[in-house]
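Removed from the display is one protein chain of the complex; every other protein chain stays in position.
Our next item is subunit A:
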Amino acid sequence: MSSPDTVVSTATRSLRYVDALREAVAQEMQRDDDVFCFGLDVDDHKAIQGSTQGLLEAFGPERCFTTPLSEDAMTGVAIGAAMAGMRPIHVHIRMDFLMLCMNQLVNMAAKAHYMYGGSVKVPMVVRSMIGKSWGQGAQHSQGLHAMFMHVPGLKVVAPSNAYDAKGCMIAAIRDDNPVIFMEHRLLYPIEAPVPEEPFTVAFGRARHMRRGSDITIVGISNMAVECLRAASLLEEVGLSVDLIDPVSLVPLDMETIIASVARTRRLLVVDNAWVSAGAGAEIAAQVAEQLGGSGPLSIRRMGFAPTTCPTTPALEAHFYPNPLTIAKTAHALAGGSAGWEPDPERARLAYQQAFKGPF
């Protein structure tokens, strides 16, 4: 696939998403002795699919270490270390495991700065990865960002390309607040031009992945990539898509989204999560509040089917939005003729290469 067109980088070097994450952490650990990286398996031979590779060798076991399977307490440990001035990066190989951390994240990390009257800071990063395909199933596939977006005091970022992965990771480590850093397994092998030197991608600034005038599509996390593929299908029938990747969900750059929808009057939000009470609902509601009543306005949301994620590919194929369903929904929203189907060969090529296990 091509790189997002507005990932402005003079870098000639292409880097995979996973290597961009690793490089960001390594550069920050080099720069700041207070940064450390911990979590189950960060120091083993697989190194969280390579994303923590080399950290143990470079920085030693005091700064890169595994943990007991005690996600709840380990989150508290990260918070306490952060209060003491360190900058922990707590790694979870699946986002589903964050449910074991909710008390500490919601009741302590999110609130400490406020409930202690500004006297305490909690600069920590919580890395987690969403799985998809090859039987990830019910408990290895969830995109749970909306739960964190609901709670004041947590930042939530979901970069969809290698450039943003590196820039957001460095920004997250330097941020004085708890940052939920959401990764996606299927993004790990995808390359983009990434500068070698450290840089930050500011939170709260959405990225235009394509510029267009007929419909605004907002794609979150891995769905930004699926939307890019859908946009290329729509191009064939002359529909031009203004495709926006919010990059960070808290803070959320509604200004860019609203400016786009003010032009197109059509919004499709495609989330890598359930639709109900989700990030898409929040974006749609804010657009409706701002633009409702000022002219025609069409809004749709797409996301996971309202079911648990099944393991069998026969059912899983219907669980996620894909370039075909996204393109068809956008086409209908833009007033296209009913029953339109993209060219089957083109649609096949647009599908994301399925991940072939084991993990």
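Quick note on the criterion: a contact is a pair of C-beta atoms (placed from the backbone, for glycine too) under 8 Å apart; a residue touches a chain by one contact, two chains touch by 3 or more; residues count from 1.
Keep in mind that, in the parts below, contacts and distances are computed from a predicted model.
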Per UniProt, the name of the complex member that is left out, chosen from "ABC transporter ATP-binding protein", "Cytochrome bo(3) ubiquinol oxidase subunit 3", "Oligopeptide transport system permease protein" or "Acetoin dehydrogenase": "Acetoin dehydrogenase"
Residue of A:A78, A:L267 or A:A284 in touch with the missing chain, whole complex considered: A:A78
Touch criterion as defined above, residue of A:G118, A:G238, A:G295 or A:P344 at the omitted chain: A:G118
Where the missing chain touches subunit A, by residue: 62, 67-68, 70, 72-86, 88, 103-104, 107-108, 112-123, 152-153, 155, 176-177
